[in-house]
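Removed from the display is one protein chain of the complex; every other protein chain stays in position.
For reference, chains read A and B in written order, and residue numbers begin at 1 within each chain.
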Amino acid sequence: MGSYWESVLIFLGINTVLALSLYLPISAGQLSLGHGGFMAIGAYVTVICTTWLGWPLPAGLAVGGLVAALAGALVGFPALRIRGIYLIILTMGFGEIVRIFFLNFEPTGQASGIGGIKHLTTLPLVTLVAALMLACLMRFRGSRIGRALRAVQEDEVAAEAMGVNLTRVKVTAFALGALGAGLGGGLYAHHALFIDPAQFGFFRSAEIFLIVVLGGVGSYWGPVVGAAVVTLLPELLRFVQEWRMTVFGTLLVLCAVLRPAGLLSPRRRAAA
Amino acid sequence: MLLQQLVNGLMLGSTYSLIAIGYALIFGVLGLVHLAHGEVFMMGALIGLQLVLWLHAGPAVALVGALLGTAVLGIIIELTAFRPIRARHGPIFAPMVSTIGVGLILQEVATKAFGGEQVGFPHRLEPVTWRLGPITISSVQLLILGVSLALMVALHLWVTRTRMGMAMRASAESTLTARLLGISTDRVILVTFAVASALAGAAGVLVGLSFNAISPFMGIDMGVKGLAIMLLGGLGNIYGAMVGGLLLGAIEVLSVAYLASSYRDAFVFAVMILILIFRPQGLFGVGQVR
Partner (left out) sequence: MASHRKTFGPFVLALCAVSALLGSAVPAAAQPKIGVLMPLSGKGASYGAHQQVAIKMFQDKGEALKLVIYDTRGENTDAINLTRKLIGSDGVVAIVGPLFSGESEVTFPVAVQGKTPIITPTSAKPGIAAANRPWAFRNALTSDKLDGALIDRWLAANPGVKKVVILLDTKDAVSKSDGGVVLPAALKERGITVLDSISFQTGDIDYSAQVTKAKSLNPDGIVVAALYNEGANAVREVRKQGMTQPIVAGLGIMDPRFIELAGPAAEGVMTVNDFWTDNPDPAVARWVADYKQRSPTPPSNAAALMYDTLDIVRSCAEKSGLSGKPDDLEKDRERMRDCLARVKDYKAPVTGGTTFDASGDAVRQPVVLVVRKGKFESAR
(Lines give C-alpha, C1' and ligand atoms only; values in the text may rest on other atoms or scores of the structure.)
Protein backbone atom coordinates (compact mmCIF):
# COMPACT_ATOMS: atom_id res chain seq x y z
CA MET A 1 0.00 0.00 0.00
CA GLY A 2 2.65 2.46 0.99
CA SER A 3 4.80 1.82 -2.03
CA TYR A 4 2.12 2.75 -4.56
CA TRP A 5 1.00 5.89 -2.82
CA GLU A 6 4.55 6.85 -2.07
CA SER A 7 5.27 6.81 -5.77
CA VAL A 8 2.12 8.75 -6.62
CA LEU A 9 2.95 11.35 -4.02
CA ILE A 10 6.51 11.65 -5.26
CA PHE A 11 5.17 12.37 -8.73
CA LEU A 12 2.77 14.83 -7.17
CA GLY A 13 5.67 16.56 -5.48
CA ILE A 14 7.64 16.67 -8.71
CA ASN A 15 4.68 18.10 -10.58
CA THR A 16 4.27 20.69 -7.85
CA VAL A 17 7.90 21.70 -8.19
CA LEU A 18 7.50 21.97 -11.95
CA ALA A 19 4.28 23.89 -11.68
CA LEU A 20 5.66 26.34 -9.13
CA SER A 21 8.64 26.92 -11.35
CA LEU A 22 6.49 27.71 -14.38
CA TYR A 23 4.30 29.92 -12.26
CA LEU A 24 7.10 32.44 -11.96
CA PRO A 25 7.49 33.43 -15.62
CA ILE A 26 3.76 33.15 -16.23
CA SER A 27 3.07 35.55 -13.43
CA ALA A 28 5.43 37.96 -15.15
CA GLY A 29 3.18 37.70 -18.16
CA GLN A 30 5.48 35.37 -20.05
CA LEU A 31 3.56 32.39 -21.30
CA SER A 32 6.04 29.59 -21.66
CA LEU A 33 5.26 26.28 -23.34
CA GLY A 34 8.82 25.07 -23.33
CA HIS A 35 9.28 24.08 -19.75
CA GLY A 36 9.87 20.48 -20.77
CA GLY A 37 13.11 21.64 -22.31
CA PHE A 38 14.45 23.04 -19.06
CA MET A 39 13.28 19.93 -17.27
CA ALA A 40 15.22 17.83 -19.76
CA ILE A 41 18.38 19.82 -19.26
CA GLY A 42 18.10 19.49 -15.50
CA ALA A 43 17.39 15.77 -15.74
CA TYR A 44 20.25 14.90 -18.04
CA VAL A 45 22.81 17.11 -16.31
CA THR A 46 21.86 15.78 -12.89
CA VAL A 47 22.10 12.21 -14.12
CA ILE A 48 25.50 12.90 -15.63
CA CYS A 49 26.66 14.20 -12.27
CA THR A 50 25.34 11.32 -10.23
CA THR A 51 25.92 8.46 -12.65
CA TRP A 52 29.12 9.39 -14.43
CA LEU A 53 30.77 11.51 -11.75
CA GLY A 54 29.34 9.69 -8.77
CA TRP A 55 28.20 12.81 -6.95
CA PRO A 56 25.42 12.77 -4.38
CA LEU A 57 21.99 13.87 -5.52
CA PRO A 58 21.87 17.35 -3.95
CA ALA A 59 25.10 18.28 -5.71
CA GLY A 60 23.76 16.91 -8.96
CA LEU A 61 20.51 18.80 -8.53
CA ALA A 62 22.37 22.02 -7.88
CA VAL A 63 24.39 21.70 -11.05
CA GLY A 64 21.40 20.58 -13.08
CA GLY A 65 19.36 23.48 -11.83
CA LEU A 66 22.12 25.95 -12.55
CA VAL A 67 22.65 24.79 -16.12
CA ALA A 68 18.91 24.94 -16.67
CA ALA A 69 18.86 28.44 -15.20
CA LEU A 70 21.57 29.50 -17.62
CA ALA A 71 19.49 28.17 -20.47
CA GLY A 72 16.55 30.06 -19.04
CA ALA A 73 18.47 33.29 -19.01
CA LEU A 74 19.53 32.65 -22.59
CA VAL A 75 15.94 32.17 -23.68
CA GLY A 76 14.84 35.07 -21.52
CA PHE A 77 16.65 37.63 -23.63
CA PRO A 78 14.99 37.06 -26.99
CA ALA A 79 11.79 36.58 -25.05
CA LEU A 80 11.92 40.21 -24.03
CA ARG A 81 10.89 41.49 -27.40
CA ILE A 82 8.19 38.93 -27.87
CA ARG A 83 4.90 38.72 -26.16
CA GLY A 84 1.78 36.64 -25.76
CA ILE A 85 1.12 34.03 -28.39
CA TYR A 86 4.44 34.63 -30.09
CA LEU A 87 6.26 33.84 -26.89
CA ILE A 88 4.36 30.60 -26.68
CA ILE A 89 5.76 29.60 -30.02
CA LEU A 90 9.26 30.74 -29.15
CA THR A 91 9.27 28.68 -25.98
CA MET A 92 7.61 25.74 -27.70
CA GLY A 93 10.34 25.87 -30.29
CA PHE A 94 12.98 25.97 -27.61
CA GLY A 95 11.50 22.95 -25.89
CA GLU A 96 11.46 21.01 -29.13
CA ILE A 97 15.02 21.99 -29.98
CA VAL A 98 16.22 20.73 -26.62
CA ARG A 99 14.37 17.45 -27.08
CA ILE A 100 15.79 16.98 -30.56
CA PHE A 101 19.25 17.85 -29.33
CA PHE A 102 19.09 15.01 -26.84
CA LEU A 103 17.58 12.77 -29.47
CA ASN A 104 20.76 13.18 -31.45
CA PHE A 105 23.35 13.54 -28.74
CA GLU A 106 25.35 10.33 -28.69
CA PRO A 107 26.85 10.43 -25.18
CA THR A 108 23.42 10.39 -23.59
CA GLY A 109 22.11 7.53 -25.63
CA GLN A 110 20.03 9.44 -28.16
CA ALA A 111 16.63 7.79 -28.48
CA SER A 112 17.60 4.96 -26.20
CA GLY A 113 17.98 7.30 -23.29
CA ILE A 114 19.84 6.65 -20.07
CA GLY A 115 18.83 3.84 -17.79
CA GLY A 116 20.14 2.37 -14.58
CA ILE A 117 19.82 5.60 -12.65
CA LYS A 118 20.06 5.14 -8.92
CA HIS A 119 16.89 5.66 -6.96
CA LEU A 120 17.79 8.71 -4.94
CA THR A 121 14.58 10.70 -4.91
CA THR A 122 12.60 10.21 -1.76
CA LEU A 123 9.29 11.61 -0.67
CA PRO A 124 10.86 13.71 2.10
CA LEU A 125 13.33 15.19 -0.39
CA VAL A 126 10.67 16.09 -2.92
CA THR A 127 8.44 17.56 -0.24
CA LEU A 128 11.38 19.58 1.02
CA VAL A 129 12.16 20.99 -2.40
CA ALA A 130 8.53 21.81 -3.08
CA ALA A 131 8.13 23.43 0.32
CA LEU A 132 11.30 25.44 -0.16
CA MET A 133 10.08 26.69 -3.51
CA LEU A 134 6.76 27.66 -2.03
CA ALA A 135 8.49 29.47 0.80
CA CYS A 136 10.74 31.27 -1.64
CA LEU A 137 7.75 32.36 -3.68
CA MET A 138 6.03 33.66 -0.60
CA ARG A 139 9.11 35.61 0.43
CA PHE A 140 9.55 36.72 -3.13
CA ARG A 141 6.17 38.35 -3.26
CA GLY A 142 7.15 40.73 -0.54
CA SER A 143 10.58 41.47 -1.90
CA ARG A 144 11.47 44.19 -4.33
CA ILE A 145 11.75 41.88 -7.28
CA GLY A 146 8.49 40.27 -6.31
CA ARG A 147 6.67 43.51 -6.21
CA ALA A 148 8.29 44.53 -9.45
CA LEU A 149 7.00 41.30 -10.93
CA ARG A 150 3.47 42.03 -9.82
CA ALA A 151 3.73 45.50 -11.23
CA VAL A 152 4.87 44.09 -14.54
CA GLN A 153 1.99 41.64 -14.50
CA GLU A 154 -0.52 44.40 -13.95
CA ASP A 155 0.78 46.85 -16.46
CA GLU A 156 4.16 46.69 -18.10
CA VAL A 157 4.26 50.20 -19.41
CA ALA A 158 3.36 51.74 -16.09
CA ALA A 159 5.84 49.53 -14.31
CA GLU A 160 8.61 50.61 -16.60
CA ALA A 161 7.63 54.22 -16.13
CA MET A 162 7.94 53.68 -12.41
CA GLY A 163 11.51 52.62 -12.85
CA VAL A 164 11.15 48.85 -12.93
CA ASN A 165 13.94 47.34 -14.96
CA LEU A 166 11.83 45.18 -17.24
CA THR A 167 14.78 43.30 -18.62
CA ARG A 168 16.07 42.31 -15.23
CA VAL A 169 12.66 41.24 -13.96
CA LYS A 170 11.69 39.20 -16.96
CA VAL A 171 15.00 37.48 -17.49
CA THR A 172 15.21 36.71 -13.78
CA ALA A 173 11.74 35.24 -13.81
CA PHE A 174 12.63 33.08 -16.76
CA ALA A 175 15.92 31.96 -15.30
CA LEU A 176 14.46 31.13 -11.91
CA GLY A 177 11.60 29.32 -13.56
CA ALA A 178 14.09 27.28 -15.53
CA LEU A 179 16.04 26.55 -12.36
CA GLY A 180 12.95 25.07 -10.76
CA ALA A 181 12.21 23.02 -13.83
CA GLY A 182 15.75 21.72 -13.78
CA LEU A 183 15.31 20.63 -10.19
CA GLY A 184 12.06 18.93 -11.12
CA GLY A 185 13.81 17.15 -13.95
CA GLY A 186 16.61 15.90 -11.74
CA LEU A 187 14.15 14.66 -9.14
CA TYR A 188 12.10 12.96 -11.83
CA ALA A 189 15.12 11.19 -13.27
CA HIS A 190 16.08 9.70 -9.94
CA HIS A 191 12.62 8.34 -9.34
CA ALA A 192 11.82 7.02 -12.80
CA LEU A 193 15.33 5.58 -13.09
CA PHE A 194 15.20 5.97 -16.86
CA ILE A 195 14.99 9.03 -19.04
CA ASP A 196 14.79 9.51 -22.75
CA PRO A 197 14.02 12.55 -24.88
CA ALA A 198 10.41 11.47 -25.32
CA GLN A 199 9.74 12.17 -21.64
CA PHE A 200 10.39 15.87 -22.05
CA GLY A 201 8.55 16.71 -25.21
CA PHE A 202 5.73 19.08 -25.95
CA PHE A 203 3.30 16.95 -23.96
CA ARG A 204 5.26 17.53 -20.83
CA SER A 205 5.41 21.28 -21.40
CA ALA A 206 1.72 21.38 -22.13
CA GLU A 207 0.95 19.35 -19.03
CA ILE A 208 2.89 21.69 -16.76
CA PHE A 209 1.30 24.69 -18.44
CA LEU A 210 -2.10 23.13 -17.94
CA ILE A 211 -1.43 22.55 -14.25
CA VAL A 212 -0.54 26.19 -13.71
CA VAL A 213 -3.45 27.72 -15.57
CA LEU A 214 -5.88 25.22 -14.14
CA GLY A 215 -4.97 26.19 -10.64
CA GLY A 216 -5.05 29.85 -11.48
CA VAL A 217 -2.26 32.37 -11.59
CA GLY A 218 -3.69 34.62 -8.95
CA SER A 219 -1.86 32.93 -6.14
CA TYR A 220 1.09 30.64 -5.57
CA TRP A 221 -1.25 28.01 -4.20
CA GLY A 222 -2.73 27.73 -7.67
CA PRO A 223 0.03 25.52 -9.03
CA VAL A 224 -0.18 23.35 -5.94
CA VAL A 225 -3.88 22.72 -6.43
CA GLY A 226 -3.40 22.29 -10.15
CA ALA A 227 -0.67 19.69 -9.59
CA ALA A 228 -2.89 17.81 -7.15
CA VAL A 229 -5.77 17.72 -9.57
CA VAL A 230 -3.76 16.71 -12.62
CA THR A 231 -1.67 14.10 -10.81
CA LEU A 232 -4.33 12.51 -8.68
CA LEU A 233 -7.30 12.69 -10.96
CA PRO A 234 -6.11 10.04 -13.44
CA GLU A 235 -5.44 7.73 -10.51
CA LEU A 236 -8.83 8.55 -9.07
CA LEU A 237 -10.46 7.92 -12.40
CA ARG A 238 -9.04 4.45 -12.75
CA PHE A 239 -12.42 2.97 -12.11
CA VAL A 240 -13.47 4.42 -15.43
CA GLN A 241 -10.29 3.11 -16.94
CA GLU A 242 -11.69 2.93 -20.43
CA TRP A 243 -12.95 6.49 -20.68
CA ARG A 244 -10.49 8.19 -18.42
CA MET A 245 -9.26 10.78 -20.86
CA THR A 246 -12.77 11.69 -21.95
CA VAL A 247 -13.78 12.32 -18.36
CA PHE A 248 -10.61 14.26 -17.74
CA GLY A 249 -11.13 16.32 -20.86
CA THR A 250 -14.72 17.05 -19.94
CA LEU A 251 -13.62 18.18 -16.51
CA LEU A 252 -11.13 20.52 -18.11
CA VAL A 253 -13.81 22.05 -20.27
CA LEU A 254 -16.08 22.45 -17.27
CA CYS A 255 -13.29 24.05 -15.26
CA ALA A 256 -12.60 26.48 -18.05
CA VAL A 257 -16.24 27.37 -18.41
CA LEU A 258 -17.13 27.57 -14.75
CA ARG A 259 -13.89 28.90 -13.35
CA PRO A 260 -12.14 30.58 -16.25
CA ALA A 261 -9.52 32.22 -14.12
CA GLY A 262 -8.47 28.97 -12.56
CA LEU A 263 -9.61 26.92 -9.63
CA LEU A 264 -8.17 29.35 -7.15
CA SER A 265 -9.11 32.55 -8.87
CA PRO A 266 -8.95 35.66 -6.76
CA ARG A 267 -12.02 37.74 -6.31
CA ARG A 268 -12.96 38.76 -9.80
CA ARG A 269 -12.17 42.30 -10.72
CA ALA A 270 -14.80 44.35 -12.47
CA ALA A 271 -15.00 43.48 -16.16
CA ALA A 272 -13.09 45.93 -18.34
CA MET B 1 16.65 15.81 -56.90
CA LEU B 2 16.13 19.39 -55.84
CA LEU B 3 13.18 19.89 -58.13
CA GLN B 4 11.49 16.74 -56.90
CA GLN B 5 12.07 17.77 -53.32
CA LEU B 6 10.51 21.14 -54.00
CA VAL B 7 7.50 19.41 -55.47
CA ASN B 8 7.32 17.20 -52.40
CA GLY B 9 7.52 20.27 -50.24
CA LEU B 10 4.72 22.03 -52.07
CA MET B 11 2.42 19.06 -51.63
CA LEU B 12 3.14 18.72 -47.95
CA GLY B 13 2.97 22.46 -47.51
CA SER B 14 -0.43 22.87 -49.08
CA THR B 15 -2.00 20.67 -46.42
CA TYR B 16 -0.21 22.65 -43.74
CA SER B 17 -1.65 25.80 -45.28
CA LEU B 18 -5.19 24.57 -44.98
CA ILE B 19 -4.77 23.98 -41.29
CA ALA B 20 -2.90 27.20 -40.68
CA ILE B 21 -5.64 29.16 -42.42
CA GLY B 22 -8.12 27.70 -39.97
CA TYR B 23 -6.06 28.90 -37.03
CA ALA B 24 -5.69 32.30 -38.66
CA LEU B 25 -9.43 32.61 -39.20
CA ILE B 26 -10.27 31.77 -35.64
CA PHE B 27 -7.54 33.89 -34.18
CA GLY B 28 -8.46 36.76 -36.43
CA VAL B 29 -12.05 36.82 -35.33
CA LEU B 30 -11.74 35.66 -31.75
CA GLY B 31 -8.21 36.47 -30.74
CA LEU B 32 -7.94 32.93 -29.43
CA VAL B 33 -5.85 29.92 -30.17
CA HIS B 34 -7.94 26.84 -30.81
CA LEU B 35 -5.76 24.10 -29.43
CA ALA B 36 -8.05 21.34 -30.59
CA HIS B 37 -7.86 22.37 -34.23
CA GLY B 38 -5.44 19.56 -34.94
CA GLU B 39 -8.01 17.12 -33.58
CA VAL B 40 -10.64 18.56 -35.91
CA PHE B 41 -8.24 17.82 -38.76
CA MET B 42 -7.94 14.28 -37.45
CA MET B 43 -11.70 13.85 -37.24
CA GLY B 44 -11.96 15.00 -40.85
CA ALA B 45 -9.66 12.21 -41.90
CA LEU B 46 -11.60 9.66 -39.91
CA ILE B 47 -14.98 10.84 -41.16
CA GLY B 48 -13.69 10.64 -44.71
CA LEU B 49 -12.38 7.16 -44.08
CA GLN B 50 -15.66 5.94 -42.66
CA LEU B 51 -17.58 7.29 -45.63
CA VAL B 52 -15.27 5.46 -47.97
CA LEU B 53 -15.60 2.24 -46.03
CA TRP B 54 -19.34 2.31 -45.45
CA LEU B 55 -20.59 3.76 -48.68
CA HIS B 56 -17.76 2.47 -50.84
CA ALA B 57 -17.46 6.02 -52.00
CA GLY B 58 -14.71 7.75 -53.86
CA PRO B 59 -12.39 10.49 -52.65
CA ALA B 60 -14.75 13.24 -53.77
CA VAL B 61 -17.54 12.05 -51.51
CA ALA B 62 -15.07 11.57 -48.67
CA LEU B 63 -13.89 15.12 -49.11
CA VAL B 64 -17.33 16.67 -49.17
CA GLY B 65 -18.49 14.53 -46.30
CA ALA B 66 -15.50 15.47 -44.20
CA LEU B 67 -16.00 19.16 -45.00
CA LEU B 68 -19.56 19.05 -43.81
CA GLY B 69 -18.88 16.80 -40.86
CA THR B 70 -16.07 18.89 -39.46
CA ALA B 71 -17.98 22.09 -40.07
CA VAL B 72 -20.69 20.75 -37.81
CA LEU B 73 -18.08 19.62 -35.31
CA GLY B 74 -16.58 23.08 -35.33
CA ILE B 75 -19.93 24.63 -34.58
CA ILE B 76 -20.48 22.25 -31.70
CA ILE B 77 -17.08 23.07 -30.26
CA GLU B 78 -17.77 26.77 -30.50
CA LEU B 79 -21.08 26.47 -28.76
CA THR B 80 -19.91 24.21 -25.94
CA ALA B 81 -16.32 25.12 -25.32
CA PHE B 82 -15.83 28.71 -26.39
CA ARG B 83 -19.06 30.64 -26.18
CA PRO B 84 -19.77 30.01 -22.50
CA ILE B 85 -16.31 31.26 -21.63
CA ARG B 86 -16.63 34.34 -23.75
CA ALA B 87 -19.74 35.22 -21.88
CA ARG B 88 -17.81 35.35 -18.67
CA HIS B 89 -14.88 37.46 -19.81
CA GLY B 90 -12.34 35.01 -18.55
CA PRO B 91 -8.62 35.46 -19.07
CA ILE B 92 -6.79 34.16 -22.09
CA PHE B 93 -5.97 30.84 -20.49
CA ALA B 94 -9.49 29.63 -20.04
CA PRO B 95 -10.27 28.93 -23.69
CA MET B 96 -6.90 27.24 -24.04
CA VAL B 97 -7.67 24.91 -21.16
CA SER B 98 -11.06 24.30 -22.63
CA THR B 99 -9.71 23.38 -26.02
CA ILE B 100 -7.10 21.09 -24.51
CA GLY B 101 -10.01 19.30 -22.88
CA VAL B 102 -11.88 19.11 -26.16
CA GLY B 103 -8.80 17.74 -27.87
CA LEU B 104 -8.46 14.98 -25.28
CA ILE B 105 -12.10 14.05 -25.65
CA LEU B 106 -11.88 13.91 -29.43
CA GLN B 107 -8.76 11.77 -29.27
CA GLU B 108 -10.32 9.26 -26.96
CA VAL B 109 -13.59 9.15 -28.87
CA ALA B 110 -11.67 8.58 -32.05
CA THR B 111 -9.61 5.84 -30.39
CA LYS B 112 -12.72 4.08 -29.19
CA ALA B 113 -14.55 4.45 -32.44
CA PHE B 114 -11.77 3.67 -34.83
CA GLY B 115 -9.10 1.86 -32.87
CA GLY B 116 -5.82 3.34 -31.68
CA GLU B 117 -3.71 2.26 -34.59
CA GLN B 118 -3.00 3.91 -37.87
CA VAL B 119 -5.27 2.94 -40.70
CA GLY B 120 -5.29 3.89 -44.31
CA PHE B 121 -7.72 4.42 -47.10
CA PRO B 122 -8.41 1.23 -49.04
CA HIS B 123 -6.00 0.52 -51.79
CA ARG B 124 -8.41 0.69 -54.62
CA LEU B 125 -7.96 4.42 -54.17
CA GLU B 126 -4.29 3.91 -54.91
CA PRO B 127 -2.92 6.85 -56.85
CA VAL B 128 -1.62 6.81 -60.39
CA THR B 129 1.92 8.00 -60.78
CA TRP B 130 3.16 10.10 -63.63
CA ARG B 131 6.67 10.94 -64.60
CA LEU B 132 7.35 14.39 -66.00
CA GLY B 133 11.02 14.49 -66.77
CA PRO B 134 12.99 14.47 -63.53
CA ILE B 135 9.86 14.69 -61.40
CA THR B 136 7.47 12.03 -60.24
CA ILE B 137 3.99 13.15 -59.31
CA SER B 138 1.09 11.08 -58.20
CA SER B 139 -2.54 11.76 -58.92
CA VAL B 140 -3.19 12.17 -55.24
CA GLN B 141 -0.51 14.81 -54.92
CA LEU B 142 -2.10 16.74 -57.74
CA LEU B 143 -5.45 16.31 -56.07
CA ILE B 144 -4.07 17.74 -52.86
CA LEU B 145 -2.50 20.69 -54.55
CA GLY B 146 -5.56 21.30 -56.66
CA VAL B 147 -8.07 21.05 -53.87
CA SER B 148 -5.96 23.17 -51.52
CA LEU B 149 -5.56 25.92 -54.07
CA ALA B 150 -9.22 25.76 -54.96
CA LEU B 151 -10.22 26.06 -51.32
CA MET B 152 -7.86 28.96 -50.76
CA VAL B 153 -9.17 30.79 -53.78
CA ALA B 154 -12.72 30.10 -52.69
CA LEU B 155 -11.93 31.44 -49.26
CA HIS B 156 -10.37 34.55 -50.68
CA LEU B 157 -13.40 35.20 -52.85
CA TRP B 158 -15.73 34.57 -49.97
CA VAL B 159 -13.88 36.89 -47.66
CA THR B 160 -13.67 39.70 -50.16
CA ARG B 161 -16.92 39.36 -52.07
CA THR B 162 -19.64 38.04 -49.84
CA ARG B 163 -21.41 39.86 -47.07
CA MET B 164 -20.72 37.21 -44.49
CA GLY B 165 -17.10 37.11 -45.48
CA MET B 166 -16.73 40.83 -45.12
CA ALA B 167 -18.60 40.77 -41.86
CA MET B 168 -15.99 38.29 -40.69
CA ARG B 169 -13.16 40.57 -41.65
CA ALA B 170 -14.86 43.44 -39.91
CA SER B 171 -15.20 41.41 -36.74
CA ALA B 172 -11.56 40.48 -36.99
CA GLU B 173 -10.64 44.14 -37.12
CA SER B 174 -12.72 45.12 -34.19
CA THR B 175 -15.52 43.24 -32.56
CA LEU B 176 -16.95 46.36 -30.99
CA THR B 177 -17.10 48.30 -34.20
CA ALA B 178 -18.57 45.36 -36.03
CA ARG B 179 -21.32 45.10 -33.49
CA LEU B 180 -21.99 48.78 -33.71
CA LEU B 181 -22.39 48.31 -37.41
CA GLY B 182 -25.11 45.78 -36.73
CA ILE B 183 -23.15 42.65 -37.45
CA SER B 184 -24.19 39.70 -35.38
CA THR B 185 -20.80 38.74 -34.05
CA ASP B 186 -22.13 35.55 -32.57
CA ARG B 187 -23.26 34.39 -35.97
CA VAL B 188 -20.03 35.48 -37.58
CA ILE B 189 -18.08 33.51 -35.03
CA LEU B 190 -20.12 30.41 -35.71
CA VAL B 191 -19.54 30.72 -39.41
CA THR B 192 -15.85 31.30 -38.86
CA PHE B 193 -15.59 28.17 -36.81
CA ALA B 194 -17.50 26.19 -39.38
CA VAL B 195 -15.30 27.36 -42.23
CA ALA B 196 -12.04 26.91 -40.34
CA SER B 197 -13.02 23.43 -39.22
CA ALA B 198 -14.18 22.49 -42.69
CA LEU B 199 -10.80 23.45 -44.11
CA ALA B 200 -9.07 21.37 -41.49
CA GLY B 201 -11.35 18.46 -42.24
CA ALA B 202 -10.57 18.70 -45.93
CA ALA B 203 -6.87 18.72 -45.11
CA GLY B 204 -7.43 15.60 -43.04
CA VAL B 205 -8.94 13.70 -45.94
CA LEU B 206 -6.21 14.88 -48.30
CA VAL B 207 -3.49 13.83 -45.90
CA GLY B 208 -5.24 10.53 -45.31
CA LEU B 209 -5.46 9.84 -49.03
CA SER B 210 -1.89 10.67 -49.69
CA PHE B 211 -0.02 9.47 -46.68
CA ASN B 212 -2.05 6.56 -45.51
CA ALA B 213 -1.45 7.38 -41.88
CA ILE B 214 -4.74 8.13 -40.18
CA SER B 215 -4.71 7.73 -36.43
CA PRO B 216 -6.37 9.44 -33.48
CA PHE B 217 -3.05 11.09 -32.67
CA MET B 218 -2.23 12.49 -36.06
CA GLY B 219 -3.69 15.81 -35.07
CA ILE B 220 -1.16 16.67 -32.43
CA ASP B 221 1.79 17.15 -34.70
CA MET B 222 -0.26 18.91 -37.36
CA GLY B 223 -1.84 21.12 -34.76
CA VAL B 224 1.49 22.35 -33.47
CA LYS B 225 2.82 22.94 -36.95
CA GLY B 226 -0.30 24.77 -38.08
CA LEU B 227 -0.03 27.02 -35.07
CA ALA B 228 3.59 27.74 -35.82
CA ILE B 229 2.75 28.56 -39.43
CA MET B 230 0.06 30.94 -38.40
CA LEU B 231 2.59 32.77 -36.31
CA LEU B 232 5.07 32.73 -39.10
CA GLY B 233 2.60 34.19 -41.49
CA GLY B 234 1.40 36.82 -39.09
CA LEU B 235 -1.33 36.27 -36.56
CA GLY B 236 -4.77 36.16 -38.05
CA ASN B 237 -3.50 36.75 -41.55
CA ILE B 238 -4.92 34.10 -43.84
CA TYR B 239 -2.68 34.92 -46.78
CA GLY B 240 0.32 34.75 -44.52
CA ALA B 241 -0.88 31.37 -43.38
CA MET B 242 -1.19 30.17 -46.96
CA VAL B 243 2.32 31.21 -47.90
CA GLY B 244 3.71 30.17 -44.55
CA GLY B 245 2.35 26.67 -44.98
CA LEU B 246 3.94 26.20 -48.37
CA LEU B 247 7.17 27.66 -47.07
CA LEU B 248 7.20 25.35 -44.08
CA GLY B 249 6.56 22.33 -46.25
CA ALA B 250 9.49 23.27 -48.42
CA ILE B 251 11.79 23.93 -45.48
CA GLU B 252 10.89 20.64 -43.88
CA VAL B 253 11.43 18.60 -46.97
CA LEU B 254 14.69 20.29 -47.86
CA SER B 255 16.04 19.92 -44.35
CA VAL B 256 15.31 16.21 -44.48
CA ALA B 257 16.88 15.88 -47.87
CA TYR B 258 20.05 17.75 -47.09
CA LEU B 259 20.46 17.39 -43.35
CA ALA B 260 18.82 14.56 -41.46
CA SER B 261 15.24 14.01 -40.45
CA SER B 262 16.13 13.90 -36.81
CA TYR B 263 17.10 17.54 -37.01
CA ARG B 264 14.16 18.51 -39.10
CA ASP B 265 11.87 19.78 -36.39
CA ALA B 266 14.71 21.54 -34.62
CA PHE B 267 15.69 23.23 -37.84
CA VAL B 268 12.15 24.31 -38.53
CA PHE B 269 11.71 25.73 -35.07
CA ALA B 270 15.07 27.42 -35.19
CA VAL B 271 14.08 29.15 -38.41
CA MET B 272 10.84 30.22 -36.84
CA ILE B 273 12.53 31.51 -33.74
CA LEU B 274 14.92 33.56 -35.83
CA ILE B 275 12.04 35.03 -37.77
CA LEU B 276 10.25 35.81 -34.56
CA ILE B 277 13.26 37.52 -33.11
CA PHE B 278 13.94 39.67 -36.12
CA ARG B 279 10.41 40.15 -37.26
CA PRO B 280 8.10 39.52 -34.33
CA GLN B 281 4.98 40.28 -36.26
CA GLY B 282 5.61 37.41 -38.62
CA LEU B 283 6.36 37.56 -42.29
CA PHE B 284 3.19 39.29 -43.28
CA GLY B 285 1.89 40.65 -40.06
CA VAL B 286 1.46 44.35 -39.80
CA GLY B 287 1.67 46.85 -37.04
CA GLN B 288 2.56 46.48 -33.43
CA VAL B 289 2.82 43.25 -31.60
CA ARG B 290 0.34 43.65 -28.82
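Everything below uses one rule, namely that a residue touches a chain if its C-beta (ideal position, glycine included) is under 8 Å from a C-beta of that chain, and two chains touch if they have at least 3 such contacts.
All figures in this text were calculated on a predicted structure; none of them were measured in a lab.
A.B. asks: Taking the full complex into account, find the residue in B:F27, B:F193, B:F211 or B:F269 that is in contact with the omitted chain.
C.D. replies: In the full complex, the listed residue that touches the missing chain is B:F211.
A.B. asks: Under the stated touch rule, tell me which residues of subunit A contact the chain that is not displayed.
C.D. replies: Spelled out for subunit A, the touching residues are 1-8, 11, 103-104, 110-113, 115-116, 119, 191-194, 196, 198-199, 218-219, 221, 225, 228-229, 232-236, 238-239, 241-242, 244-245, 263-267.
A.B. asks: Write the list of subunit B residues that the hidden chain touches.
C.D. replies: Missing-chain contacts on subunit B: residues 1, 4-5, 8-9, 11-12, 108, 111, 115-120, 123, 126-127, 129, 131, 136, 138, 207, 211-213, 215, 217-218, 221, 252-254, 256-257, 260-262, 264-265.
Here, only the chains that are shown with their structure count from here on.
A.B. asks: From the C-alpha centre of subunit A to that of subunit B, how far is it in Å?
C.D. replies: Distance between chain centres: 29 Å.
A.B. asks: Going by the contact rule at the top, pick out the subunit A residues touching subunit B in the complex.
C.D. replies: Result: residues 78, 81-86, 88-90, 92-94, 96-97, 100-101, 103-104, 202, 206, 210, 213-214, 217, 242-246, 248-253, 255-257, 260-262, 271-272 of subunit A touch subunit B.
A.B. asks: Tell me, which parts of subunit B touch subunit A in their complex?
C.D. replies: For this pair, the touching residues of subunit B are 27, 33, 80-81, 84-85, 88-98, 100-105, 107-109, 112, 220, 224, 227-228, 231, 235, 262-263, 265-266, 269-270, 272-273, 276-277, 280, 289-290.
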